[in-house]
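Shown next, in structure tokens, is the structure this report addresses.
The complex is shown incomplete by one protein chain, all other protein chains being positioned as in the whole.
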Amino acid sequence: MLQITNLTKRFGGVAATNDVTLTFAANTLTAIIGPNGAGKSTFFNLISGALKPDSGSIVFKGEDITRLDRAAIVQRGIGRAFQVASFFPSMTVAENLQAAIAAHRGQWADLTHRFPRQGVRERAMEVAEMLGLQDSADVLSANLSHGDQKLLDIALALALEPSLLLLDEPTAGMGPDERWKMIEKVQRLWRTQNLTLVFIEHDMDIVFGIASSIRVLCYGRVLAEGTPDEIRANPAVIEAYLGTPDAEDDV
Amino acid sequence: MDLDALLGCVTSSSCLVTQTTSGLIVGMLLFMVAAGLTLIFGVLKIVNFAHGTFYMLGAYIAYSAFMFTGSYVLGVLAGGLGMAIFGVIFERVLISRVYGANVLMQLLICYAVVLICDDLVKIVWGPDFYAMGMPPAFQVPPLFIAGGVVPPFYIMLIVVALAIGGALSLLLGLTRIGKIIRAAAHNPNMVSALGINTTLLYSLVFAVGGMLAGLAGGLAAPVRSLTPGMGFSILIESFIVTVIGGMGSIGGALIAAVVLGLIRSFGTIGFPLFTEGLMYIAMIIILVFKPSGLFGKEIV
Partner (left out) sequence: MGRIFRDIAIGILAIAVLAAVPHLIPGKAFQDFVIRCSSMALFATSLNLLVGYTGLSSFGHGLFFGLGTYSFALLMQRTGISLPMAFIATLLINAVTAVAVGAICIRLRLIYFAFVTLAMQMLMHSIIISWVGLTGGDQGLQGGIPRRVVAGIDLGNQYNLYIFAAVVLVIGLLIMRHIVNTSFGTSLRMIRDNEARASFLGIVVWRVKLTVFVLSAVFASVGGIVMSLFVSGAYPELINWPISGDAIFAIVMGGVGSFLGPTVGTMILLLLNDVVTRQTEYYGLALGIIILAFALGLRRGLLDFITERLGGRPAGGIS
């Protein structure tokens, strides 16, 4: 589904992504872990076209998308949500989703028809329901709770009907209960929507609880990859990552 | 367009010297106004559209103080001090209410102040032109350098402006408060996190910016005619300077100000009607190739 080969991105002297080679198989649920500053978000930024890599290639469904722009990458079926929830604060939840759906349907440059066009409203409600946002449909998104804002961000990505969904720390800033609720929603999405899902996560219980496979990044490099059991047994990971208690876990 | 005249000037040493010095004094005045503008923007992220008014008021105050005391030095100092105080009041009473607001709201507030001050000047000093004339100490025959006429006042102005610029860089580079200001320009959150009194800091920055503009007004008074509204053209030009130099960069402002001053003085010979157009073209070209100015930080 997604093959990344020798991908490198430097900021000044720092190689945020350093010679990364990874593959993600179709319909898998993969977690990416790694300490703060390991280059996880940068990795997503490279895949989604937010940043251009210095070298290396990204092949999606057999096509080289390394040099494509963001919009073109979205069209190929890659959706993403952000570490800090990203949405349109002056719009309600429903308007946010309708806007995303209109964009997905190629109506964003449409100067003739009124917004939203036929079917967009209904589809927006469907997407809202997938994440349990239907009751907040008319709430101004700026006024949503933090957790619902994260859900809205994911819902915007889902509105694109992606085949690959990248979620950057879907549980960031949440309490333990809320985290599990969120991750259950993510897991359900993955099961029902026929998605390849990659998520970044700091909470080890969650990672080992739901991911079918795990990739560990450290200082921009791939430290390890495998099933949860393999990762748990990997000495390098234990030393570099699990061995030292990660501050993020206590937040 | 008169390229022959321009060529004639560049090849004659007397014209070259005369135009260069007059370009330099324009540049120095611009630099002093623009330095305050760029400092305020760097630290507060506020575009002070009323900065030209500071310059105008500084000139008028210097004029009156000179008339009253007979001392030009006191006049200039009065202009600088008056505008430092004015800057603080302006910041506290008006600008502090629109921190973080849209730039257009800031623009509107400053515009109101410009309108009010222009009329106040008309009320206090009258609507007519004033010419301060050379202070007695400078009523001496001009120097002739390589055949070009250079009034001693010009030399004094250039030296004083450079000295003020140097003092400013020393202040920013060496003192504790300067370091705080630079840190604030770099990362505003960090400064409040360090427990530094930002209210005081912001007032101080406006005081310094106001003082620079006021001093520039005082220095300009003998060589410019004083009119209500004289702040506007210098405002536009100092914006060009800050944008070309990179907003927030004082060194950039100096270079851009000198370049602009020279464009103006040589432009009036080669392109009498299009001198301003040249400055805008310079600005557009710089921004096309360097979207954040020559020495500005990239905005991502």
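Letters A and B mark the chains in the order given here, with residues in each chain numbered from 1 onward.
The rule we apply is simple: contacts are C-beta pairs under 8 Å (C-beta built on N, C-alpha and C of every residue); 3 or more make two chains touch, one makes a residue touch a chain.
All figures in this text were calculated on a predicted structure; none of them were measured in a lab.
Engineer: Return the single residue from B:Leu7, B:Ile89, B:Ala112 or B:Val159 that touches the missing chain.
Structural biologist: B:Ala112
Engineer: Given that one chain is not shown, which residue among A:His104, A:Lys150, A:Arg179 or A:His202 touches it?
Structural biologist: Counting the whole complex, the residue in contact with the absent chain is A:His104.
Engineer: One chain isn't shown here. Among B:Leu16, B:Leu74 or B:Leu94, which residue touches it?
Structural biologist: B:Leu94
Engineer: Which residue numbers on chain B touch the omitted chain?
Structural biologist: Listed in rising order, the touching residues are 41, 47, 94, 97-98, 101-105, 107-109, 111-116, 118-120, 122-123, 236, 239-240, 243, 247, 271, 273-274, 276-277, 280-281, 283-284, 287-288, 291-293, 299.
Engineer: Where does chain A touch the missing chain, residue by residue?
Structural biologist: 48, 50, 69-71, 74-75, 79-80, 82, 86-91, 95, 98-100, 102-104, 106-117, 140, 142, 156-157, 159-160
Basically, only the chains that are shown with their structure count from here on.
Engineer: Report the inter-centroid distance (CA atoms only) between chain A and chain B in whole Å.
Structural biologist: Chain centroid spacing, chain A to chain B, equals 49 Å.
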